[in-house]
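Of the protein chains in this complex, one is absent; all others appear in place.
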Amino acid sequence: MIVTQGAHTGTMDPQDFTGSPARSIIFNAYDKLITLDFLGDGSPIPQLASGWDRIEDEVLRINIRDGITFHDGSEFTKEDAAYSINRVADPDVGMTTRRELLNVEGADVVDGENAIDLQLTAPDPIIVQRLGFAGGVINQDWAEENDQDIGQIENGTGPYRLVDFEPDVSVTFERLDPDEYWDPELEHQPAVDQSLEAFPEELTYQASSEASTRISQLLAEESHIINGVLPEDMERINDSGHAEVRDVATDRTMMLMMKYDVEPFSSLQFRQALNHAIDKETLIETVLEGLGQVTHQVTPETWFGHDPGLLEEDMYPYDPGRAEELIEESGHAGSEITLAVPQGRYLKDSEVGQAIAGQLDSLSNLTVDVEIREWSSHRDLISPEYDPAPAFHFFGFGSAPNDASIKIDRNFTTGRLDSDFSIFSDPDIDALSEEAANTLDTGEREEILQEANRVVMEKAACVPIYFQAALFGTNTDVVDFTPIPKEEIYWFSMNMQ
Amino acid sequence: MSSDTLVSVEDLEKHFDPEDSFLDKLLNLETPPVQAVDGVSFDIKRGETFGLVGESGCGKSTIGKTILRLLEPTGGATYFEDENIYEMDKSELNTLRQDIQIVFQDPFSSLNPRLTVGEIVREPLDIHDIGTKAERREKVVAMLERVGLSEDQIDRYPREFSGGQRQRICIARALVLEPEFILLDEPVSALDVSVQAQVLNLLDDLQKEFGLTYLFIAHDLGVVRYICDRVAVMYLGRLVEIGPTDMIFDDPQHPYTRALLESIPRADLQEQHRTIEGVSGDVPSPRNPPNGCRFHTRCRDVIQPPDFEFEQETWQNLVTLQHRLETNPRSLSEYTIDEDTSDKETIARHASRIREVFGLPTLNSDAESVINKAAHLAVQGNFSEAHQTLNNAFTTICRTRDPSGIDIGEDREVACFLCYDEPPSIPKTPDASTENDND
Amino acid sequence: MSLLKFTIKRTIHGIVVAWAALTIIFALRFISPVDIASALIPPDVPPTARESLIEDLGLDQPWYVQYLRYIGGVVQGDLGYSYVSRISVNQLAINRLPATLELAVAATLVSVVLSIPLGVISATNRHQVPDYLASFFALLGISTPNFWLGIMLVLLVSVMLGWFPTSGREFGFYEAMRLLILDGNRYGIIQWLYHITLPAITLGTYYVALLTRLTRSEMLDQLSEEYVRVLRAKGLPETLVTFKHVLRNSLIPVVTVLGLQFGSFINGAVVVEVVFRWPGMGEFLIRAIRTVDWPVIQGTLIIIAITWVTINFGVDILYTIIDPRVTLEGESE
Partner (left out) sequence: MTHNDASTTSVQRSAGTDNEPDFGPNTLLKVRNLSTRFFTDEGQVNAVESLDFEVKEGEVFGIVGESGSGKSVTGLSILDLIESPGRITDGEIWFRNRSLADEFNEQQSQAVRDEFVNLLELPESVHRSLRGNSFSMIFQDPMSSFDPTSTVGEQIAEAVEVQQRTSSNPRSARSRTQGYGFKSMVLGSILPSKSFVTEPSMERAIELLELVGIPDPKKRAQEYPHQFSGGMLQRAMIAQALAGEPDLLIADEPTTALDVTIQAQILSLLSDIQEERGMSVILITHNLGVVARVADRLGVMYAGEIAERGTLKEIFENHTHPYTAGLLGSIPEIDEAERLRPIPGNVPSLLDHEMGDRCYFADRCPKAMEECMEKPPEYEINDDHRVRCYLANREFDEDRSIRDHFDGEGGEPS
């Protein structure tokens, strides 16, 4: 089974990688304490943990399974589990996956029990989800021995073992014999109804940044699954007779971000006007050939805290007349604004950005320019360090634990540990966010988050437009390929005839 | 300087430094400079045609360019009407450029192919901003007609003309500013003989008409004899003889001048029966010219050391060997043997081979042992000692002293010890430059 | 000038050029609009770690200290660590450089093998049908963009005909040769050839055009030289005239151009490597630029610069073999 993604990974370190292509690769070989039900509703499921229990507001006890060994034969212990958590949690080590564990102070082994205690600095109601999206578990002795080389070798507990790794080029895994794996029947994965035996014996991930190259590989039957198919190539692939395109709406919210303290975006009416001014359906139909799911809030339907009220009811229906009125009211009629758009990051990003600007520009009292930049330089502009950041940019916020707080905290709050992409500030939203972060009761918390979603829209903190679609090309020999909303391609989502 | 002298060249020197980079110097890769012109003096009188002759590479064209300050000299001075042109500033030089003009050898490359003949001839007038537009045109037409072209050819391009006509255009261009002095650098050598004669006659006529002074640089002695009043003969960057043309041609004093004149084939039925006493060998490199008289390595009359009496030919061969040992000993490596070979017979055989090749027969004199010793040393690869041996035993004045030009009367000067009433004595210490290894 | 001195001289030249390149590459960091620290340090690093990283990287030092450290590092062969993969750039480059060199050499071979015969045929049949055909191909090649040709070749030859793989590099040359020599197994070298063919043709084609034209015009120049007439006059068969003398002399400027082009092969490889998923320096560099992985960008550029200098040095030496006038310059008179 050969998978070709648009990007690859330069490292195999399960705690120090970036991006979903790396995630797709690394977690074939590494298990986590807790994972998410990627194929199902995304809820946390115990993997190397057998269960968990919040013994105090700020202490999470995680029980560890017995009898699991690493690929090198050494036994997986609670010390390894604690070590894995601590390696990430320690800011001085500088692991990239620390983002999910910002509230974790450290982990201690529990005497007399095969368990560890996670010490938190705040209650963090979704710490379990976060763990499910965080790094993998590694062996302490092995890690200390191979400190420099962790990125190039592998020693996980996962169902696949690394055979060959050429950084950024290709990686090959072989499947363990079912009896070598601790869960040959894959019972811990509720959404997987087959045993390990059914999955590919050899799994190779390659990378090619050129879409045309990936498609050529697919059509020449050199690759079984590719990602990042462009809408215009769908027909060619489907017509080839031995490959087809699968699409899935992802969790990536494509939206316009506006800086709260820069005129004219500081005006609520103006922000509302922009919300009214975009014809989302037409945009998706014309530019994306129908691929993409319109949204009126930032949180996907499957996520915790999604506001079902906003699913059907559009607070800001497409109404250019109303938009013009609101601009008039805001006192910013005749404004000239510039939309910063990245190129090469999202599906047809620059085209969509231009179309959006075109729609906005067609308002009689607004002039909109577009600035398109290569992703790497655009990313620098919108990174938290850059000052002044663009006041108006096209942004897609994606893969994360399925919890509305993440979308809201990171994009629309001020002063939170992880409000890194936010250029917005509003006391009401901040308060709701704070409240959600300290509420452990699930039902109560859901209400708070739904409220937060609604307030974000009332304040018009952004212009949510659609959830981006992911297009995959698969060889017809591949059966049961299930594209997941997180855009990753895991071993368990594919099978071959 | 007498008042009838127009141009006076004093001790002019032009050495071309090779384009060695800093790195070359650092790595000791310097190449010695080319001594293109090395201390040349002469005067050109008003209204005369002064010829400068010599073989290619002797430095005659370099002199021409240096006199016009197209090249900066490395030493010496050139006076034009008593003004040293190397000390002139821009504006003086500009004025000078009106008085001095040049005609080059190749009329094909010295005319801008994109200009019409009229424009080419008018260009100097434009540059020096002389006259009104109409005056300029009038002048151009007059000048073109004077050199034998017609007014209706004024708008044509150089490619439409033959070689002789182009050289006429070059002459017209040179004359249009009414200069006093024209430098003719091989003006006819690219032309066919029949056309060459036309141009020579034209130059002759123009000189009379405009009172011009010519410096005529040429290698064709027939042409020089025809057009020049006085001639200077150059060899390897130096003047060897200077004097009135007829005297030089009829009674050459310097051995080089003699050989040069001897070498020219004459279009004459008697030619096949004439024995030529020419020169042998090639001109040495101007990077590393011979010591003393620069011609001595090829001279038939090289003066013998006082204590010996060789056949002149043998002596000349000996000088050749000496020179070779000094400047290019590696070329003798063909005759050497391995260092550790001590077989006397082999050494002797090789030594006699060297002597045979260089034409050095066995002699019945004191010289024999010296020559033999040197040959043996050379065979063993010890070139510098071989050279030293010969040098210590046989020193000729031609090799140790540099002959300066001596006045032999009738306005003639010759740079040859044979013409000295009493040759200067040989310095006691052999010259120190013998370690000069050329590679 | 002896070959040794010549070599020393060229080496020093090379070092100076490499040093200049290094300096320019260093300066790039300062010219770049992005804050160096934010470029060098991943955005996810928390502020405390950030400070210590800035210190570790020496970014708090004045530029000249940074410069000296940087040059010192390069001299000692230390190109730093990629912040993306945390692997030393040397290690990464060692993995990548052979692929690019293989591709460049193969492309050179393709262009030489195609262009020189074409040039010869063209020149010896001047103003006849073969000449026009060759000129036509040359023009076609020169006006076809690399990436387009690559994609078209893949579509035609790989996807439709299935003759060659679309992309990738299963075996490195070294690995393939080792397999062949140690185990007598030809699989590796066949795979290598199989995979390199299309990228090499794509990269080489542009230069085929250029070199064909150059060879042709050089041949014509040489054929009009007097010595050719002399060679014929002494009865030398035309084959020898053409190959032993005329072509050999025509190749002297061709070799110069090839040497210069070898450098541009590395540049051109960027596009070709991306299209063909060829894991070389170019693809690597592009990836590094995308992720603003400064140590890798710098390291890659340095290696490209040094490779280029080295190859040109090699060409200079080759020059002394094919053109005796070069080394001996200054000796004769």
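Note that the chains take the letters A, B and C in the order they are written out, and that residue 1 is the start of every chain.
To be clear about the criterion, a contact is a pair of C-beta atoms (placed from the backbone, for glycine too) under 8 Å apart; a residue touches a chain by one contact, two chains touch by 3 or more.
This one's a predicted model, so the numbers in the text were calculated from it and none came from an experiment.
Taking every chain of the complex into account, the absent chain touches B, C. Across the entire complex, the residue among B:Asn112, B:Asn201 or B:Ser365 in touch with the chain not shown is B:Asn201.
Within the whole complex, the absent chain has one touching residue among B:Asp4, B:Glu334 or B:Glu368, and that is B:Glu334.
Touching the chain that is not shown, out of B:Glu13, B:Asp106 or B:Glu262: B:Glu262 (per the contact rule at the top). Only one residue from C:Leu153, C:Ile196, C:Leu214 or C:Leu251 touches the chain missing from this view: C:Leu251.
Listed by residue number, the positions of subunit C touching the unshown chain are 116, 225-227, 229-237, 239-240, 243-245, 247-249, 251-252, 321-325, 328, 331-332. By the touch definition given at the top, subunit B reaches the unshown chain through residues 55-56, 148-150, 152-153, 162-165, 192-198, 200-202, 204, 219-223, 225-227, 245-246, 249, 259-269, 271-272, 276, 278-280, 282-283, 331-334, 357.
Note that only the chains that are shown with their structure count from here on.
Contact counts per chain pair peak at A-C. Look at where the CA atoms of subunit B average out and do the same for subunit C: the two points lie 50 Å apart.
For this pair, subunit A with subunit C, the centres built from the Cα atoms lie 40 Å apart. Subunit A and subunit B have Cα centroids separated by 87 Å.
Shared interface positions of subunit C, defined as residues touching 2 or more other chains, are absent. Residue positions of subunit A with contacts to 2 or more other chains are absent. Against subunit C, the residues of subunit A that register as touching in their complex are 7, 9-11, 13, 16, 18, 91-92, 94, 96, 98-99, 151-152, 166-170, 206-210, 212-213, 216-217, 219-220, 222, 344, 374-377, 379-380, 383-386, 420.
Subunit C makes touch with subunit A in their complex at residues 33-35, 38-39, 42-46, 48-49, 52-53, 82, 84-87, 92, 95, 151, 154-155, 158-159, 162, 165-168, 274-277, 279, 283-284, 286-287, 289-292.
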